[in-house]
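Up next, chain A:
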Amino acid sequence: MLDFMFVFFAAIALAGGLVMAFHQSIVHSAFALVAVLFGVAGLYWTLGADLLGATQILLYVGGVTILLLFAVMLSTRDAGRLAIGRYILMAPVLGLLGAGLLRVYQGVIAISEGRELTLLEPEPTSDAIGQLFVDPHGFLLPFEVLSVLLLVVLVGAVTVARQQQEGTPDA
Partner candidate 1 sequence: MEALIGLFGELFGLEGTLALSAAYAVCIGSILGFVTVYSMFAIWMERKVAAHIQVRMGPMVTGGWHGWAQSVADAVKLLFKEDIIPTRANAFMFWIAPAVVFCGVFAGLIVVPFAVGVQVVDLHLGVFFIIAIASIEVIGVIIAGWASNSKYSLFGAVREAAQVVSYEIPTATALLVPILVVGSFRLNDFNTWQAEHHWLIFHSPWLAMAALIFFISSLAGCKRAPFDLPEAESELVSGFHTEYSGMRFSFFFLEEYTSMFVAALLTATLWFGGFNLPFVDSSAWHPALAMPIGIVVLLAKTFFFIFVQMWLRWTLPRLRVDQVMSMGYKYLVPWAFVALIATAVWDYYGWGWLPL
Partner candidate 2 sequence: MGAIRDYFGNISSALTSTAKGMGVTLRHYRKEPPITIQYPFERFPVPDRYRGLHILEQEKCIDCKLCAKACPVDCIEIEAEHHGRILEWTQFSIDYKKCIFCEFCIPPCPVDCIHMTTEYELATEDPDGMVEDLLTWTGLRPQDQRALEEAAARKAGKVVPDAAASKPSAEGTSAEDMAAKIAAIKARMGKKD
């Protein structure tokens, strides 16, 4: 069952990725990104990282892509379609990158060869993650530092937005 689910979610992610890369309309690409993120979330889930999967859906599918869609839909009409031709020069670079990635995968496969791969029944991870977050010997400090960073970012965003407002004429 789980391996079937793995294939299923991987297919969704892959198909979404292909559509995202090759579709002419940027809005369609954004929607395809949703499929990719959803597929990846499913992969996390099948691999036992259920909290990560749910967070992925909550934050990326339900949050980040919506901001992205906002930006895409509300921007000017010219940005709606991308000319692929303009990026043709980048093809060699991308090709090299792809080859490198293939090599990496080859290495991974070589390492795992001969080992028995078993998909484990997912274990609850939320308790452990929660403990780690509030454990002084775990990730409490990075967690707090990140919170402060996010707070700073938030305040900064508000400040920037306020300054722009004051700058607008006829306010």
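To be clear about the criterion, a contact is a pair of C-beta atoms (placed from the backbone, for glycine too) under 8 Å apart; a residue touches a chain by one contact, two chains touch by 3 or more; residues count from 1.
As a selection rule, all candidates are chains of the complex that A comes from, given by their letters.
Since the model is a prediction, treat every value here as computed from it, not as a measurement.
A.B. asks: Pick from 1 or 2: which one touches chain A in this complex?
C.D. replies: It is 1 that touches chain A.
A.B. asks: Within the complex, which stretch of chain A touches candidate 1?
C.D. replies: It comes out as residues 1, 4, 27-28, 31, 34, 38, 50-51, 54-55, 57-58, 61-63, 65-67, 69-70, 73-74, 124, 126.
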